[in-house]
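With one protein chain held back, the other chains of the complex are shown just where they sit.
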Amino acid sequence: MTELLRTRGLSRHFKVGGTFSGKRLHAVDDVDLTIDAREIVALVGESGSGKSTIARLLARVYKPTTGEIIYQGRSLETLRHRKDLLAYRGDVPMVFQDPFSSLNPAYRVKHGILRGLILHRPDLDAAGRQAEAVRVVEAVGLHPAQEILERYPYQLSGGQRQRIGFAQALAYRPKLIIADEPVSMLDVSIRIGLLNVMAALREQEGVSILYITHDIASARYLSDRIAVMYGGHIVETGPTEAVLGDPKHPYTRLLLSAVPDPRAPLDQEAIVDRGDPPRVVDPGPGCRFRGRCPLAIERCGIETPAPRELAPAHAAACDVAE
Amino acid sequence: MSALLTTAPAVAPPSPRRRGGGVLRAVLRNRKALVGLILFLIFMVLAAVPRLFTSVTEPNKLAYPPALPPSGEHLLGTTALGQDIWAQLVYGTRQSLVIALVAGFFATVLSVLVGVSAAYLGGLADEVLSMITNIFLIIPTFPLIIILATYAGKGTLSVLLIVLVVTGWSYGANQLRAQALSLRNRDFLESARVRGERSSYIILAEMLPTMTSLIVANFLGAALYSVLTAAGLQFLGLGDPNSISWGTMLYWSQNQQALQSGMPLWSIAPGLCVALLGISFALLNYAFDEIGNPALRPVRRRRARRATAAA
Partner (left out) sequence: MPDVQPPLLSVRDLRVEYATAEDPVVAVDGVGFSVGKGEFVGVVGESGCGKSTMLFAVAQLLSPPAAITGGSVEFHGRNLVTMTEKQLNVLRWRDFSVVMQSAMNALNPVASIATQFADAMAAHGAFTKAQIAERSVEVLRLVGIDPIHLKSYPHQLSGGMRQRAMIAMALLFTPDLVIMDEPTSALDVVAQRALMIQIRQLQARLGFAVVFVTHDMSLVSHFSDQLLVMYAGQVVESGPTRTVFDDPHHPYSRGLLDAFPSIRGPRVPLTGIPGSPPDLARPPAGCRFQPRCPVALPECGSTRPALYRVGPARSRCLLDAVQAEENSP
């Protein structure tokens, strides 16, 4: 598998508490994430875990505080010219969460797709752009494509709008699509349709997808590999089946035990949890999960655990797990 | 895992609410808008073809006996200097409308550029633009026109327009900035950023089209401000006393003590026209608010029948 994108020690901090405060919110800290070509990686975490910040770091909405992002062997810091940055944006587009605000209500649906083509596919003329717009709309399962392109967003359902979001991304001929909770705001019965679209895009168009979500079940359905985030850190990574079948990190275990599965009987011995949120403002060293962790030892408060490979390609950032 | 592409069946679009025609229909259905529009059109017609309404061609010429009461020949009587009041009123409409529309337009353009850019760009640019806005907000109108009039020689129309724009843009800029701030984090704007669009493109082509009703409302507000302020300035004698406008009529009528001398219509008529033109803008403004934001529409208290008997 060829490596497409890798982050090394990626961190992003935000200033909080007023102009002269020295406090920093550590939204993302020291993240090492790898995405290969034609791979679907799920980034799973609760709200506030930092997963949306990682999406925006990879989409160059924010610049990292420290660390780097290496795309196709080149660090993104070397992209100085507007042209280089534009090329990266064409390779790594983003799809947003909210179908009701991700499309400009003042324009027809084709506007976003055509603008994207003008910016990123200068080889096409007007007729070529129109044809490509039709192609990508059909590729996400919307028919009749010509007619749908002429509609306004209010004339489409939430699921259809999200599909248009993917069509917009697809129009760039991307290598990696960053999907930030693309199905969270859709009805349950519609979600599967969109997840299937994403799987089809990988099969037929060869794109990789970074699927960001808080829903482990859909992450399992879609992804090859999974990374679990907590309090700005990645606490566990590995092949999806391995991580879900044999979770190493205590947070992963807690998360899995809390997911309701109607087909399974209620787990009476589910882990009881106090549920305090992690401390992310000036957190200092140490594992951020230690306040809620049943396995915590003294060392957990002194040193931030680094990821350790506990099984083939399966790593957890915990000093106690095995 | 094999890929299953479920085709979303084509959804028939709901009964089409067409955009352009929709606005006109919405205006006609709204009572306030209708009244405001009719008033405005009346004034437009008066300004465009004054000859249809009066046979007098030079309203300021001292052509008639002074202080005549209203009659068939002089609908509103004559001034203390011997001018037909009705003719002055009709011809004066043009200047008032020009002031309202031109000053309103340029003030709005400035408001939009400064307010929306400040909101979108944020950070230092926002601080600087906001500071400029606030400085202009507190500049007092009257001393400014006095100063400018002194420099220009007299209070000509252009000077008046410049002063109105300079003092009138800042209020709208604050309003638009506030509204643009609330729009700034909408996903479609971030989507345009991530797409690689330039900031100028995003502000002009992505943000502004979603703010049209706010911008129109701002224009109407600026026009209202211009009409009232211009009349006030001219009344104080800071305009051109030889021009033909309602404000000038107010100046001269006050100068000649019209109300005390038995020529009340000389004061009342132009004052009423100023008020009516202002009302028309205000009504259109309310109506645009309601059209643009359905939450503001009066709740039609049509109660669905409440059931009385139990099953």
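Each chain gets a letter, A and B, in the order it is written, and its residues are counted from 1.
The criterion applied here is as follows: a contact is a pair of C-beta atoms (placed from the backbone, for glycine too) under 8 Å apart; a residue touches a chain by one contact, two chains touch by 3 or more.
Computed from a predicted structure; not experimentally measured.
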item: Hidden-chain contact residue, picked from the options A:16, A:126, A:217 or A:302; value: A:217
item: Candidates A:212, A:256 or A:300 - the one touching the absent chain; value: A:256
item: Touching the absent chain when the full complex is considered, from A:34, A:65, A:130 or A:157; value: A:157
item: On chain A, residues whose C-beta touches the chain left out of the figure; value: 46-47, 157, 159, 187-193, 195-196, 214, 216-218, 220-221, 241, 244, 254-256, 258-266, 270, 273, 275-277
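One rule holds in what follows: only the chains that are shown with their structure count from here on.
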item: Chain A residues touching chain B - in the complex, by the definition given at the top; value: 59-61, 85-86, 89-90, 93-94, 96-98, 101-107, 112, 115-116, 119-120, 141-144, 147-148, 151-152, 155-157, 159-160, 163, 165, 168, 192-193, 196-197, 199-200, 202-204
item: List of chain B residues in touch with chain A within their complex; value: 1, 3-8, 10-11, 13-14, 19, 186-188, 190-197, 206, 209-210, 212
